[in-house]
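The other protein chains are all here in position, but one chain of the complex has been omitted.
On to subunit A.
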Amino acid sequence: MSRTIAADNLSPVQDEFYAALMQAHEGLSEPQSHALNARLVLLMANHIGALDDLRALLTTARSYADE
C-alpha cells in the first residue's frame, strides 16, 4: 500500500493542537471518545473535501495498521 509522506503543516502550533485534542476528550468514557474520534474524522473529511486527498490519507493511515 502506498504511503504519502506529508509536509509538516502543524508546527509551530503542534503542542497547542495536541493539548486541545486531549482536552476535547477529557471526561469522556472510552466508547464516547471513540465516537468523538469518528465524528472528528467525518468533520475533517468534510473540511478537506477533495476525494483524492481523502483517499490518500486513508491509504496512508491504513499502511501503518500492521506495524
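Heads up, the rule we're going with is that contacts are C-beta pairs under 8 Å (C-beta built on N, C-alpha and C of every residue); 3 or more make two chains touch, one makes a residue touch a chain; residues count from 1.
Just so we're on the same page, contacts and distances are computed from a predicted model.
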Identity of the absent chain, which is to be given by its UniProt protein name, from "DnaJ domain-containing protein", "Adenylate/guanylate cyclase domain-containing protein", "FAD-dependent oxidoreductase" or "ABC transporter permease"
"FAD-dependent oxidoreductase"
Residue touching the undisplayed chain, where the options are A:R3, A:R39 or A:R55
A:R3
Going by the touch rule given at the top, which residues of subunit A touch the chain that is not shown?
3, 5-11, 14-15, 18-19, 21-22, 25, 28, 30, 33-34, 64, 67
